[in-house]
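Every protein chain but one is kept in place in this view of the complex.
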Amino acid sequence: MNISLLSVVGYLVAIAALVGLNAVILVWLERKVAGHMQFRLGPMEVGPHGILQTLADGIKLVSKQLVIPDEADKPLFLLAPIVSLVPIFAAMVPLPFSETVQAWELNIGLLLIIALGLLNTLGILLAGWGSNNKYALLGGARAVAQILAYKIPLLICVMTIIMMTGSFSLRDIAIAQKDTWNVLYQPILFIVYIITVTLETNRSPFDFSEAESELVAGFHTEYSGMGFSLFFLAEYSYMFIAAGLATVLFLGGWHGPWLPGVAWTLIKIYSIIFLMMWFRWTFPRVRIDQMLSFGWKILLPLSLINFIITAGVLAL
Amino acid sequence: MMECCYIKEVVKGFFSLCTGMRVTMGNVFTRPATVQWPRESAPLPDRFRGHIMMLADDATGYPKCIACTSCARNCPSQCIIVTGKKPEGAKKKMADRFELDFTKCSLCGLCVEICPVGALDFSRDYALASYTRNDFTTMDLLQELGSPF
Partner (left out) sequence: MNRPIQPTYTLDKVGEENFALNLGPQHPGTHGVLRVVLHMDGEYILQADPVLGYGHRMQEKIAENMTYPQALPYVCRMDYLGALSYNLAWVLAVEKLCQFEVPERAEAIRVIATELNRISSHLLWWGAFLLDLGGFTPFLQALTDRERILDILEEVTGSRLTYCYFRFGGLPSDVDEAWLTRVLDFIKEFRDRLPRYHDLVTGNVIFHHRSKDVGVILPFDAAGYGLSGPILRGSGINFDVRKHEPYSGYDRYDFEVPVDQNGDCLGRYNVRMAEIEQSLRIIEQAISAIPEGPVRSKVPKLIKAPEGEVAVAVETPRGQLVIYIVSEGGKKPYRVKYRVPSFANLSIFAKMAKGQLLADALAILGSLDMVIPEVDR
């Protein structure tokens, strides 16, 4: 393999631009979706239909003072948002946008993304511990407890797909769905995947670690300005990656008629993100112990049964 | 049987979630309730209670107030200061100072109701903002009216 320094820098810049742009669009979209689902309009003032609102907010956040609480564990406190954000740059690398547009084809891309997804939790835990705030600590602890509920069903989902395709490479998985998308074979698995991914990205109805009405703002209670915006950036980027993974695993990646591959990928990704926003603005929050039992009693059996049936069908 | 109930619960729960999502999607297609203030504003009802204001006598353009001070005495928050004297040649007193401390006013309307000559009314002025509170601690209600003094 032949990687020049220049291309690495080029990819990094492209990914950084994607992360930034994605967050700008998603924050705006989220506010718009929330607004219209609640008989409101959402941002309307900055730019046409408020499209530049996020930019204005971003500038405001960046120019704000970074307040570090006196009693906080300063190194951890500062490290936490970065720990949350950095893995994204790595996780974006193996994500294929079309046959040709992909930062780097890795034959274990899927594993990389799944593993890096865990680092987000580490960031949350560090933030919770480092801010020396009881609410933040509870948020961090919840995020760790949450892993137990979703990681296993998520892995089983992914395993099923890997079993069907016989490859860890995201590109191969997408190519294998040229004719029929996996979601048609595995509708239940798709639902399980969406639920676990909502859990993984800390989105309502599973937003335990922020849980506004319970924990004020959870793990980022003490963060202001830049730290807060980095967490935001991370959250939306994880959503993007999770939706990108769903696109490749279930929705046939870049395959689709008429439009070019990249467009199809983006359309699918943003539809899934819209679905997750739709969840958020519809449901009340699940209680944490209920979520754990939901993970073990419903998600796990469902995905396992699915796995076994798939294995059986494949063996025939 | 247990399993059957369990699965039924799960399926029922799933559909209840779908119903909820249908409602929110329905919301998207209903007209938003937002009024884009300040570009447009919601209609003010007739009985809207803004801060109180002094009415002018139609004939003279002077304030109607006869400085009987019953509004000041009846105000629960003691936010009205009114003094008056007789203009030269007139029979009745007339207010020469009528100040409202709007920061204390509870907009209860007792002053409006008690006034024997109907000199007070609620204004329709709701967009009040200022950089100092002094603008509201002593609002001179006679300012815009003519004065015999």
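When the chains are written out, they are named A and B in that same order, and each has its own residue count from 1.
Note that in this section a contact is a pair of C-beta atoms (placed from the backbone, for glycine too) under 8 Å apart; a residue touches a chain by one contact, two chains touch by 3 or more.
Predicted model only: the values in this text are computed from it and were never measured.
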| item | value |
| --- | --- |
| Hidden partner chain, touching residue among B:G13, B:G61 or B:G146 | B:G13 |
| Candidate in contact with the missing chain, chosen from A:L12, A:V286 or A:A311 | A:V286 |
| Identified contact with the non-displayed chain, of A:L76, A:V216, A:I267 or A:L304 | A:V216 |
| Interface residues of chain A (partner: the chain not displayed) | 34, 37-40, 134-135, 138, 141-142, 204-205, 207, 211-216, 281-290 |
| Interface with the undisplayed chain - residues on chain B | 12-14, 16-17, 19-20, 22-24, 26-27, 33, 42, 45-49, 74-76, 106-110, 113-114, 122 |
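Here, only the chains that are shown with their structure count from here on.
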| item | value |
| --- | --- |
| Between chain B and chain A, distance of the C-alpha-averaged centres to the nearest whole Å | 48 |
| Residues on chain A engaged by chain B in the complex (per definition of touch) | 33, 35-41, 44, 278-279, 281-283, 298 |
| Residues of chain B defined as touching chain A within the complex | 10, 17, 20-21, 23-25, 27-28, 30-34, 36 |
